[in-house]
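Only one protein chain is missing; all other protein chains are in place.
Labels run A, B and C following the written order; every chain starts at residue 1.
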């Protein structure tokens, strides 16, 4: 596995810098015969696209994806799919200051430490712009899932912005697409809107929590021990810019639970299907899916590009202040939702193919009750 | 990367089941010429060993590691190191009931779904017994670190049991080794002791939080984008039994922080070294180490093997109750501390070797101040 | 993929040195539910075992394999299979001279260059003893093939010793098991026997050619572009000690062929099966199996451990002569036959699992002719 690829049988590699000519994704190992159109990928890219509303960065990118290989007559051929996105609105002038200063909270200093040289324009490779390539590839992963495990539904949403969590009692799937925050709780979305506008006005930014639910995942998916489904999801999530935690199911909440509370009782329903009385486990036991909803949750730090001055040094070692005047996201977690969904789709598709390889098609172990 | 190996240049593979004849670890890619003795590995294994005090399981295993290859005349040869641990106290009789029932919170059901058949004795491959092999390999990883980055110190400790967190103001490194809980806060260790005994008496178990700190990590370690240091740590941690979350630095705490609070100001100290005013980032920016302490935190669910009855079904689909009468851990997080340390050591050693391969020996970019 | 493992979904790792306590093979990614007994693996190991006749080395090893994990109640569980072989007849006294001198044609000098230190006893890791572990793993691979592609038959044999090739017109499969050389040509086996005894008497050794044929391989196996079936076979073969060439089908013979002679005409036989008029391709086109016999051929150099003095230097740089007085193989290619078979079985099983993962069960595209 190379350092710029992720996945085992279905392998995503991305390439490109924020202000280079283009970015792209190569997806290798895709099953043949899957219908793929650029418009299908564009659908997901448009959800991540910057400049769509006042709550996200004003950088304007078309983010138009072109498929250069691996698809013929509208179907995958089993060869690598190259998805290219040209960079358009690069405005290099906004970023010249970065050349001379290390921005606190950014990767400027660490790339300099590691590589000695770096493409400083817009953060180069460390820019969240790279995530557009993931979203395109995630579109292909969804098409694969649709083909081999059509029961799977992947849904991402915000559960908290700053100190304002949603109220789980108000959770409504239909609400998620109706607001620019992927907020499933209608009662809080206005407060979030006001709060983000306040944050933007003071030139600051705010953290958030994103959750992704994969329902309909067949039981038996995941490869213990070192490719456990939860481990694969954790690795995938933690590669997304600004992510500082990954939780599965109850996550950090298990610390204060007793064993008698935490384990999910098992029962059989009338048609022979196995069900559970609760889902503390987040749909994964021993690294393998249980058939319940797979629940992954990530904390996303507030963007470090803000108008409020931060102390730093120049590349000459001279003390300085950093104020980022360019375009930024007051709550970068909003645009992370489609990215997180894409990574879940990719990890699931990869593990489904591995399962099929090692074990064969998914078996149904439901009990038939007479 | 196979499904039972982890790492890229320094690759750990483990094998073996809880009640098979033996378990073991194969470590491949180790640099030659590193001094390794079985006693060095035994030192770390003894920390994890069960049956040492009343707060952990009473299974008694010598956990004596034998090195079968890769070490000659007391030094590594650069070939695979095989570390074997015979299983001794297997007591199969305790576990016969598992054969017929799916234990809630365990991997019984999911292994059955995935593989069709399973080694049900003591959880087979899904048992935490496998983690002994990791600890042995972690001992080698520490020796590698000592050789190529001797500044690194890896320290694990408990920060919370149930609803009782430590008080960070009382944090004392010297306290950690003085109590059976790896508790760095002398003021709470007695309460923890009482609480765990209470939990044991009622036949229940409790969750906990473990933190690992790696200090002295040179800046520049980690391989963006898909082998970021935080992603590698997240994957490694999430493969440990019972882990339900991984946090880096402030972790879930970043959700309620503003950008102006969260990013760590950079400054130069007199000798030309770069320092930071805070460490919200947990020592990692853009997937690369900053030179600050690397902080990883994991939530560990309460053990599911308890004396309190849980509802389940048999492998015939008949409703039943499960009570685990065997030996168990009231707070399994205690024994997870040495395992978590081992996984951090392995991930760091792997990334250091990758760095050396791609870029060469660690460079010092400190500024010289006249 | 680590440097001591081979394979992608079905991954073999070996460990151990010639004169360490043991050697072993770890096979990861095996499908569950496959019947495996130690006696099945022993069957193949006994074919490779030294000391069986006067044509091979007199080192006596029981080569008794023990399965330590991954098999339960006689069936694979889908977890790593550890196969351990204790070293018994180590006779370290034979090899003390190696410590001080670099043996020409051996890996002594290159290991010293690479690692600085080395386990010099019997060649350490570079000894052909390691191939016993491959043969054990090959036994599991054969059982996997029997389960998922039972039409496959893998047969290895010698086609040339020194300047004495077999006559292809006399080729008789039934002859192969009847002589200690795996010779398929009854008319030459006596000459080989005499020749090898002559070589042994003068303390020299001789090269040989081994061919492996896999018949019944379903069409469609192999993963273009960089895991082509021929590339996978070439890599696997070239890891065997003393192998200096790998040919597929006509191999080096294609150099003097015209395109009109070399390509195999395609035709349909009555039952709708696709057949070919010849098999210059060795059963592989574009890296994918055609359904014809897969033919792999390897040249094996004469063993370098001989009684005839060779010039070298000591580890102090002093000119010296090397005479290897220990036990050796006059024609080491004889014992390479079971090893080559094992590597073909492993490569095919791996590619069959990958095929199933990416594409699903093997499809039958035969034409039905009314």
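FYI, a contact is a pair of C-beta atoms (placed from the backbone, for glycine too) under 8 Å apart; a residue touches a chain by one contact, two chains touch by 3 or more.
Note that the coordinates shown come from a computational prediction; the quantities given were computed from them, not determined experimentally.
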Absent-chain contact - pick from C:19, C:49, C:125 or C:142: C:125
Touching residue (missing chain; options C:80, C:105, C:122 or C:139): C:105
Contact set of chain C toward the excluded chain (per top definition): 1-6, 8, 14, 102, 104-107, 109-116, 125-126, 130, 160-163, 199, 204-209, 219-228, 230-239, 241, 243-268, 272, 274, 277, 280-282, 284-291, 299-306, 308, 310-313, 316-317, 319, 354-355, 358-359, 363, 365, 367, 369
Touch residues of chain B, complete complex, unshown partner: 9, 29-32, 78-79, 224, 353-354, 356-361
Residues of chain A in contact with the chain not shown: 1-5, 7, 11, 13-17, 20-24, 26, 28-29, 32-33, 66, 68-70, 72-73, 75, 77-82, 114-119, 124-125
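We take it that only the chains that are shown with their structure count from here on.
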Chain whose Cα centroid lies at the greatest distance from that of chain B: C
Intercentroid distance (Cα basis), chain B paired with chain A, Å: 26
Interchain centroid distance [CA atoms averaged], chain A/chain C, Å: 45
Rounded Å distance, chain B centre to chain C centre (Cα mean): 39
For chain C, residues contacting two or more additional chains: 29, 32, 78-79
